[in-house]
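The structure appears below as C-alpha cells.
Left out: one protein chain. Kept in place: all the others.
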C-alpha cells in the first residue's frame, strides 16, 4: 500500500492544484460578488492538505486494515487489469451499438458477454440473456415508456 | 463564430429537407411520435406537454411519448429537439429560454434551428412581495430603488426569463442595471421560501407559481408585467398602469416546434392537430384550472413571435450587461 498511497497522494494534490488553476479562469458574473469559481477553489484548496496527509501517512496503516485488498493471485497483474476494465468497456460498446442495432440485440449481447466472461456456460447463458432482455424491455420500454431504440429488431408489443 | 454556426444550421436544414422530403407521404404518422421536453417531470411545462401529447395522440392516432431531457437550464433539451431527424416523429416543447441561452454564451443554438408549429401559452411576470412588505405597488418598488435601497430579487436561475424581467424593468425605468441584486434560485418554489424567510424582498414569477403562498397569506402580488390585467385577478394592476413603464416583453411562454427541415405536409398536419388540441375543452379547462395564460399563434404567427422576442430580448440583455462577451 506504500506506493499506492504515494501515487494517490500525488494524484490528488495534482488534481487539487489543477482544479484551482482551472477555476481561476472561470468568468466573473456581473452583479454577483462571488462567481462560479469560488466553490471549486475552496474544494481544491481543501483537497491539497488531505493529499499531503495521505502522502505523509503512506505505509503507516497496517496491511490488514486496508479495505478491498483481498485479491486472489488467480490472474497475472496485466490480465487482472484487462478483465477489470471489461465491464466499463462492455457498457461503452453498448452505447455505440444501441442506435444502429436496437436495444434487444445490444442488451442481449451485454448479458451474454458478461455471463460468459464470468464463467457462465453457453447453454444457460443464452436463454438467460434472451429472457432477461425481453423482460427488461417489457418493463422499461413498454410499461414505463422509456424510449429504448428499436434498431433492427423490435418486440411485437 | 456565431455566424458560421447559423450557416451550419441552415446548411443542415437544407440537407435535411432534400433527404427527408421524399420518403414521407400521406400516411404520416405511422409510428409513435416523441415529444421532447427540456424540463423535468412534475413541473408546469411537463403538465402542459402531457396534456398536449394526449390530445395529439387522439388526433393523430399514434402514441405521443413525452421524453424529459433536462439539464443545463434547458440547453440540453432544446439542443436535442434541434438535432433530431426532421421527419415529424420528433417534436418538442420549447420555452422562452431559447431566445436567451445563445446570448449567455451557453450554446450557438437559436430559434432558427426549429420549424415553429404553434404557440400555446404565455404567462406574464408577476411581482410578488412578502405579505408584510411596505411595497404596495410597482411604483413603490421603483421609488425604493431610486431612493438607494438595494432590493434583492429572485424567482429562477441566473440568465432566466425572470432575471431578464428584472433587468428590463431597471433598464426601462432608466435605472442603473446594477441597482438591484438578482439572487439565483432553482425555481419559483425555493424563491418563495426565501421571500418568506426574509432572504429576498421581491420574487418575480408567473401568477400560478405564487398561488399557494399568496393564498397562505405569506406573499402578495403587487403588479403584473402585462398589457392587460389578468382576468382571474382583476385587482392586480399592470406595471404600465402603475408606473407608466412599458415593459411586458419578458413573459414565459410555451410553444411546439419541429426540427428545421421538417417537410411542409407533415408540419401542416401537426399544426392542424395542435389547433384542435388547443381548442379542446380538456386543454382549455386544464389551463384555466392551473391559472396558466392562454394564447394561440399558428406556425406563421409563432415564427414572428420568436423573431420579435429575439430582437427585444437582445436589446435589453445588451443594455443590462447580461450578454456574454
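We just call them A and B in the order they show up, numbering each chain from 1.
Convention: a contact is a pair of C-beta atoms (placed from the backbone, for glycine too) under 8 Å apart; a residue touches a chain by one contact, two chains touch by 3 or more.
Rule of thumb we're sticking to: contacts and distances are computed from a predicted model.
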Chain not present in the shown complex, as UniProt names it (candidates "Chemotaxis protein CheC", "Bicyclomycin resistance protein", "Lactate utilization protein B" or "Tripartite tricarboxylate transporter permease"): "Tripartite tricarboxylate transporter permease"
Residue of B:113, B:213, B:249 or B:299 touching the missing chain in the full complex: B:213
Among B:81, B:200, B:257 or B:270, residue touching the chain not depicted: B:200
Touching residues on chain A - with respect to the absent chain: 1, 4-5, 8, 12, 15-16, 19, 22-23, 26-27, 29, 32-36, 38-40, 43-44, 46-47, 50-51, 53-54, 57, 61, 65-72, 74-75, 80, 83-92, 94-95, 98, 103, 107, 110-120, 124-125, 128-129, 132-133, 136, 139-140, 144-148
Absent chain, residues of chain B that touch it: 40-44, 46-47, 50, 54, 66-73, 75-76, 79, 104, 106-107, 150, 152, 157-160, 181-186, 189-190, 192-194, 196-200, 211-213, 215-216, 218, 286, 289-290
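We take it that only the chains that are shown with their structure count from here on.
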Inter-centroid spacing, chain B versus chain A (mean Cα positions, whole Å): 37
Chain B contact footprint on chain A (complex, rising order): 27, 29-32, 145, 147
Chain B to chain A touching residues, read off their complex: 34, 65, 67, 158, 177-178, 181-182, 321-322, 324
